[in-house]
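The structure appears below as structure tokens.
Of the protein chains in this complex, all but one are displayed in their positions.
Think of it as A and B in the order they're written, each chain with its own count starting at 1.
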Amino acid sequence: MELFNQPAHELKRMMDTGEISAFEIAKSVFKRIEMVEPKVEAYVTLTEGQAAAQAKEADAKIKKGEGRGSLFGIPLAIKDNMCTKGVLTTCSSGILKNFIPVYDGTVVRKVSDAGLIMTGKTNLDEFAMGSSTETSFFGTTRNPWDLETVPGGSSGGSAAAVAAGEAIMALGSDTGGSIRQPAALCGVVGLKPTYGLVSRYGLVAFASSLDQIGPITKDVTDCALLLQAIAGQDERDSTSVDINIPDYNKALVADVKGMKIGLLKEMMGEGIQDEVKTAIKNAVDVFSKMGAEIIEVSLPHAEYALSAYYLIAPAEASSNLARYDGVRYGHRTSEKVKDMIDMYMKTRAEGFGNEVKRRIMLGTYALSAGYYEAYYGQAQKIRTLIVQDFEKAFDKVDAILSPTSPTTAFKIGEKFENPLQMYLSDICTIPVNLAGLPGISIPCGLSDGLPIGLQIIGKPFDEMTVLRTAYAFEQAYGFKERPKLD
Amino acid sequence: MVSEKAITKKDVEHVALLARLALTEEEKERFTKQLGKILEHAGKIKEIDTSKVPPTSHIVPLDNVFREDKAGECLSQEEALSNAPEKEEGAFLVPKIV
Partner (left out) sequence: MIFPPPLREGGLRGRVDYIPKESYEAVIGLEIHVELNTESKMFCACPVSFGEKPNTQVCPVCLGHPGVLPVLNGKAVEYATLIGLSLNCEVTEFCQFHRKNYFYPDMPKDYQISQYDLPLCVEGYLEVGEEKGVSRIRITRVHMEEDTGKLIHIGGSGRIHGADYSLVDFNRAGVPLIEIVSEPDIRSPEEARMFMQKLRSIILTLGVSDCNMEEGSMRCDANVSIRPVGQKEFGTKTEVKNINSFRSVQRALQHELDRHIDTIDSGDRVVQETRHWDDAGGVTTSLRSKEEAHDYRYFPEPDLVPLISDKPKVERMKKALPELPDARRVRLMEQYGLPKHDANVISLSKATGDFFEEVMETYEDARKVSNWILVELGALLNQANLEIDECAVTPRHLIDLLKLMDKGTISGKMAKDIFKESFDTGKLSSVIVEDKGLVQLTDEDAIGKIVEQVLAENPKAIEDYKGGQERVVGFLVGQVMRLTQGKASPDAVNRLLKSKLNNK
């Protein structure tokens, strides 16, 4: 039994009984990294030295009876769009290829306080804009299940690392599906919390009204543990909500008897791969057998969600990414410049990749004089309609099921030249971001050796029900496959 | 005033200037085509009558979030400038502005 393949709660149990040490876990993970990273390329930066020192420190503390936290000493990979003091934070962009933050983001500080040990910073689509990690300045991460396919994105590095055993657990961020879709494509668990549950301070902003940090883990139990470590109001984030954080461990009950579970009509039709539909139907049967009541629900405005998202997110991004201007940090053109404007234009043209440029252009256009009402303004109203759709659906059910991704992992390069096609990858996840709801993706099958993800959506701040539903399914379904990389 | 015309290369040039992106001719052509397609698809949202729908700019049910007016720690000058592409005498150096 390889340590790197174990979930955190199992490793923790073994540490508690004294079978293994934090150092041994870290060693196992870094050995695994050494072996498979050349194939997977999940990381932008590895922090092995720092991790080894921290693991030894953790062991010393454990020996003294300190460090009793449920994730103390567990190796964690962090998506490279979260600021880590003194450690390169690139957002997988050329414009930040040399950027070393002078501060730790709130979540980074929280996981460190919880005793988690950072293994490194994982690859992503540049500034989290993409669904495949192909837009990364540092190259594409491979799906551990099939190295010819994408791991999904934008948290592709984190999902691939967890799937490949290159990390016990990982942090991702999700703006339109960036945690759930790669989790689905890599056969792991990924949760996007309710907007406002987890602090965004230190998460490099893509679309501020949609971004959330969340866990990517090997199972639902780990997901609950990591969520516990990162949730909570932060005085540095005005949009983080002051609520009592429940004990998510208590959600881990394999019982959905009498629960009302919705199946999203709009996401079981056209555009969804047949094998995915079949897997979701099987999942529905599993819930049925466990005694849940299955009710078909509808989001009448879901068909507009993608369009609304691809106006709102680029608009906010165009403003959020203005600061990469070559003045205070990051890349500056080395070409001769006439003046300030010339410097800005060359620096940004050199520093940003194609997808980022495309979205900055799109967002700038959507906000510009004469178009605001028709595009950004209208998109915000659509957002209201989608929120209302979900509210109506949740009048009838406790949780809603859908596929996470319309397809299993696609071939590298397959959609790269066709942005619209690529944007469709997020069709099932985007409405959840627009409505700010919690959503989880858990493995629910394989097709041609590639994982399929089941999405479970909950009411605002009802992560408990989401986790419970997911846990019940996980226990009943028992997805045990791991990618064969060796 | 919404132009129903597709986005033109001139629009792309204007937007690129607003966004401070130097584009090559090839990029201008490509973006004109791609943005046109995306906007055509996004234009779908115009179909719905939303005259009675309020916009959602914040999804969280929060208002009046304040910080106490207390001064805290600053960065040192060295830290502040640690990532600066070019600096001089404790300040960030930029090319001439006009």
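Here is the rule we use: contacts are C-beta pairs under 8 Å (C-beta built on N, C-alpha and C of every residue); 3 or more make two chains touch, one makes a residue touch a chain.
Please read all numbers here as calculations on a predicted model, not as lab measurements.
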Candidate in contact with the missing chain, chosen from A:Thr47, A:Thr149, A:Thr333 or A:Ser368: A:Ser368
Touch residues of subunit A, complete complex, unshown partner: 81-83, 89, 91, 96, 99, 101-103, 105, 200-205, 207-209, 235-239, 315-316, 318-319, 322-323, 325, 327-329, 340-341, 344, 364, 367-369, 372, 376
Where the missing chain touches subunit B, by residue: 14, 17-18, 20, 57-58, 60, 62-77, 80-81, 88-98
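The criterion applied here is as follows: only the chains that are shown with their structure count from here on.
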Centre-to-centre distance between subunit B and subunit A (centres being mean Cα positions), rounded to whole Å: 23
Subunit B partner contacts - residues on subunit A that touch it in the complex: 98-100, 102, 195-196, 209, 235, 238-239, 241, 301, 303-304, 306-308, 310-311, 318, 322, 325-332, 337-346, 348-349, 352, 357-358, 360-362, 364-365, 368, 370-371, 373-375, 377-385, 387, 419-420, 423, 434-436
Partner subunit A, residues of subunit B touching it in the complex: 1-3, 7, 11-12, 15-23, 27, 31, 34-35, 37-39, 41-46, 48, 50, 53-62, 65, 67, 75, 79-80, 82-86, 92, 94-98
